[in-house]
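Pasting a structure below so you can have a look.
Apart from one protein chain that is not included, each protein chain of the complex appears where it belongs.
Now for chain A:
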Amino acid sequence: MVLLSFLNPFSEEAEQIVREKSSLEELFNKNKDLIDIIAHTNSQNISNDELIPHTLAELAVKRLEWFVRKKNDKKYDHNDYSFLMNPDMAIYDIISFYIAAQSIGIRFNPNSRESRVFIESQGQLVQERLEKLSTSLRKEVVAKLLNQLIPLDNISWTSLGELFGSRKINLTDLIIDQGEVILDKEDFIYRFSDKIIGRVPEKMYDILIGDQIKELIINRMIMQNTENYLLKVHEMASNIEAHPSLIVIADEISKMLKERTSIFSGSGDIQASKLVGEAFPPCIKNTIDGVSSGNRNDAIVLLLTSFISYARLYPSVFKNETNLKISDLDKGLKITNNEILPVIYEAAGRCTPPLFEDDPQEKLNITAKLGFGVHRVPDLNNEGESKWYTPMSCEKIKIHLPVLCKPDKDCKKISNPLSYYNRRKWIMNQSPDSKSPEEKDKSTKKED
């Protein structure tokens, strides 16, 4: 059933298709069959030739372009990409999945924007492809996919640790009994029918588990497998010379993402501007005042570093939902070095005992949290070696740093310190008397 491989590129069948039908030498060759399938896909826009990938390499790039545009482009038209939902494309789709995965894995770090967009796009594709199926076929496919991914009748929740760790799934979403995630209807009834009073156990199963939990697990497992595959390719790439075609495709993907994200990153209402200390939430003000040991390292490295960098460079990150790198916003790292790091380092110095006197290696961790790997200072050559951490949510702060969380009346309305900051800044800007120092400044002199 090729349809299964269309959804799960890690099936044995999909791997066999790649082995038998793909050739690195043909990636840039015009593929008439591919074009024909796309041109005959229901509701596919064919008015513009650019909408149709002519080669497998172009198809690999299109998979990611679809995802980025769907997420951010107000002019996105689903019919531009209808072919991605067409099962007749399965063989080419599987090959293009591996082309994109290998290109990205070879060229970019597992935490890079390219990797993350690819993983998320695969999850979204699985979801939308399932939604296109009829109810009965969808049920059949889900059962078979689950069988492929989880060969045993039941799975232990601990075997899904990676999914919980990467927050792809919540433990509280699942029905767990004696350590096993309950997915099978008969098993559910056998275990719980005595407990269920006044309701039909079968119906309870449909409500609590049904196909929705199964689909969630399938989706997240495929995303996790994609992530693991990228990591494997990346590790192997350090020992094996990469095929030049894959490098070209990787650069095409990167170029496309850069172009697309630069178009969309400016579309948010919240513009980057100089830091306004008065608008910081209590937890950040408390951190800047200095933190004592016990909470000090997490406060500076995890909380402050991400908050200050996003507040200064990309305050609309949660609104835009677009992954950016620091260099997309601060090309020469001038703002990072002159405005962001000093705030973090000074706060570290106000801790008791001062952070870097006690733990000098934390400077490396700060650089890593900005997305520049484990190095003493941010350097463009190292960007992407680690992930640029988004600011911690209030919920996470309450777990990690409860002593810093002293909510004021405005905290009730938000769930992340960055949202607090944006909201406060907006309120301050409404009143002419309470203009930020930066704005007051603007009215008297020009910025250099």
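To be clear about the criterion, a residue touches a chain if its C-beta (ideal position, glycine included) is under 8 Å from a C-beta of that chain, and two chains touch if they have at least 3 such contacts; residues count from 1.
Going forward, contacts and distances are computed from a predicted model.
Participant: UniProt protein name for the omitted subunit, picking from "2-oxoglutarate synthase subunit KorA", "Amino acid ABC transporter permease", "NADH-quinone oxidoreductase subunit B" or "DNA primase small subunit PriS"?
Facilitator: So the chain that does not appear here would be "DNA primase small subunit PriS", according to UniProt.
Participant: Check the options A:T172, A:Q271 or A:N381 and report the residue that touches the missing chain.
Facilitator: Going through A:T172, A:Q271 or A:N381 one by one, A:T172 is the residue touching the chain not shown.
Participant: With the missing chain put back, one of A:T135, A:Q271, A:N381 or A:Q430 would touch it. Which one?
Facilitator: A:T135
Participant: Kindly note down the residues of chain A that lie in touch with the hidden chain.
Facilitator: Touch set of chain A with respect to the missing chain: 130-131, 135, 138, 156-158, 161, 164-167, 170-172, 174-180, 192, 195-197, 199, 204, 206-208, 210-212, 215, 396, 398-400, 402.
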